[in-house]
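A single protein chain has been omitted from the complex, and every remaining protein chain is retained in its original position.
Labels A and B are assigned to the chains in the order they are written; within every chain, residues are numbered from 1.
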Amino acid sequence: MNTAVTQMRETKEFDLARSKLRELNQFLHGDLGTVKQVRVLNPDGAHSIAVGVDAPVSIQIDGHAGYYAGGMNKLATITIEGNAGPGVAENMMSGRVHVKGFASVSAGASTHGGLLVIGGDAGLRCGISLKGGDIVVGGDVGAFSAFMAQAGRLVVCGDAAENLGDSLYEAVIYVRGHVKSLGADAQFEPMTDADYASVAELLAQAGMTHDPKTFKRIASARQLYHWNADANQEY
Amino acid sequence: MCGIVGLLLKKPEMRDQLGALMLPMLIGMTERGPDSAGMAVFTDPVAADHRKLSLYSGTQAVDWPALQSALAAALGAAVEISVKQNHAVLATTAAPAAVKAWLKAHQPGIMVLSAGRSIDLYKDLGLPAEVARRYDFSHLSGSHLVGHTRMATESAVTVENAHPYTAGEDWCLVHNGSLSNPYQLRRELEPKGIEFDGDCDTEAACRYLEWRMREGDDLETAIEHGFTAFDGFYTFLMGTQTKLALVRDPFACKPALVAETDDYVAIASEFRSLAHLPDVKHATLFEPKPEHIYSWSI
Partner (left out) sequence: MQTKPPPGAPSLEESWGYDRKTIDYIQRAAATGLYEIRGLGAKRRVPHFDDLLFLGASLSRYPLEGYREKCSSKTVLGTRFAKKPVELEMPITIAGMSFGALSANVKEALGRAATAVGSSTTTGDGGMTEEERRSSKTLVYQCLPSRYGFNPDDLRRADAVEVVIGQGAKPGGGGMLLGQKINPRVAQMRVLPEGVDQRSAARHPDWTGPDDLTIKILELREITDWRIPVYVKVGATRTYNDVKLAVHSGADVVVVDGMQGGTAATQTTFIENVGIPTLAALRQAVEALEDLNMVGKVQLIISGGIRSGADIAKALAMGADAVSIGQGMLMALGCNSDTYVQGGTHHSAIADYAKLGTAPGFCHHCHTGQCPVGVTTQDAVLEQRLQPEVGATRVRNYLKTMNMELTTIARACGKQNVHHLEREDLVALTVEAAAMAGVPLAGTQWVPGRDLTRT
């Protein structure tokens, strides 16, 4: 094992140029003892970094992550000092994942809780199948974001590409910039005081400053919740 | 499915390093494509009256010197052949079509992989590292390249079905994804006189673009037509004598990442394959948008 322990007793380092991913994840799944912070060096696009964590530990990834960084996260605070590949924080249950750079497709797919923050842009299908988690994107989101999103909130500080919120259930989307087009059953709705408060709270948690009054609300029109032959629904 | 790599060097003085820079990119794509690998390299063009063809002999033994003399005599042209394992580069003053016809008649077991003034194309079965070793990829030199590692989905694991695919001269294409209407495309193209080598879905896209360019479209226009004609998921990376071009379908399900510095443009399916490149920490990194044609020239 080539793991280097730094001067701080509570911080542990893993250098993926020298140790295996398996060692890192195994450590994170085990008894962390007094370790409160973990630093991952030379991630170089490795997949599945810090997946399945179930402990209130801080993990810093010094570079770009591959697919599924922070997948199925519980309780941990994971920071990626770079970009993230597809499926970052997929199925997160609680905790926080922060991507400083941009995120690839399916960011925050199916998260049940916790907060995913993306400093830059997110690719297509951001928040697909969302199940209760919150996502805040500093830049733009790609097409089909919040596709079939069931619960939770997506805040987009930039623009949204085509088909935003297609087949939306009860999740709510807030967009500050331009929406290229809405997906099936998604509609603009007036912002209420509760919406402004939600946006303000989420932006604060994400460490971003924008005026909540500049955001628009998108939610489900609920026209596809039940089949109706006369309604000419697009099936 | 597959892994894709592309590299274009902006600085001519870096051209001798092309292979060395590319090798870790290709090896990084091994899990995505363990069945076969291919590489198209674009070098300084040979003289205007010359052409080079890349040939694949497979595991059969070929008497290359005899072939060289016979071909030179038959075509009344200069012919030079340099051989490496199952591969040969044939340089000639004859027209590629004439060489192909002669080979078809006299050496049908030899596959012509590419033709042109700049392109050299290698493809073979096996893990990327094996193929790279066999053809000494780390010492390749040139201005730009297109590479591929294959995980066969529907068609057989053969060299005919390995990528890159070529059409005409100095043009090639690699594909990550799966087209859902390849046979329909094929049946449209065959009556127009377009010939197919194998039965891989990628070839349908390649021949479609070949047809459009034969009809006078430039590459970008041909790809635009492709947005309507092709159904399924695709990331395509193409190489011409002077350019690399990259495009993704509207769903963008298959990954692609670009890293650009003052010295190079590098493309790969995953960042893992770019992490070793010089000064990549300061490169501009981005993911290509769907249905958007990106191109870079040397």
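Keep in mind that, in the parts below, a contact is a pair of C-beta atoms (placed from the backbone, for glycine too) under 8 Å apart; a residue touches a chain by one contact, two chains touch by 3 or more.
What you see is a predicted model, and the numbers here were worked out from it, not measured in a lab.
Asker: For the chain that was dropped from the view, give me its touching partners among the shown chains.
Answerer: The chain that is not shown is in contact with A, B.
Asker: Have a look at B:V62, B:M151 or B:M213 and name the one touching the chain we're not showing.
Answerer: Residue touching the absent chain, from the options given: B:M151.
Asker: So one chain is hidden, and I want to know which residue out of A:Q37, A:S58, A:Q150 or A:Q187 touches that hidden chain in the complete assembly.
Answerer: Answer from the full complex: A:Q150 touches the omitted chain.
Asker: Which residue, A:P43, A:G71 or A:G138, contacts the hidden chain when the whole complex is considered?
Answerer: If we include the chain that is not displayed, A:G71 is the one touching it.
Asker: Under the stated touch rule, tell me which residues of chain A contact the chain that is not displayed.
Answerer: For chain A, the residues touching the absent chain are 21-22, 25-26, 29, 47-48, 51-52, 54, 66-68, 71-72, 74, 86-87, 90-91, 93, 106, 109-110, 112, 125, 128-129, 131-132, 147-148, 150-151, 169-170, 225-227, 229-230.
Asker: Even though one chain is hidden, which residues of chain B still touch it in the full complex?
Answerer: Those residues of chain B that touch the unshown chain are 1-3, 31-34, 151-154, 176-178, 233, 253-255, 269.
Keep this in mind: only the chains that are shown with their structure count from here on.
Asker: Averaging over Cα atoms per chain, report the distance between chain A and chain B in Å.
Answerer: 37
Asker: Would you tell me which residues of chain B are touching chain A in their complex?
Answerer: 250-253, 255, 257, 270-276, 285-287, 289-290
Asker: Sort out for me which residues of chain A touch chain B in the complex.
Answerer: Those residues of chain A that touch chain B are 44-47, 64, 66-67, 83, 85-86, 101-102, 104-105, 123-124, 142-144.
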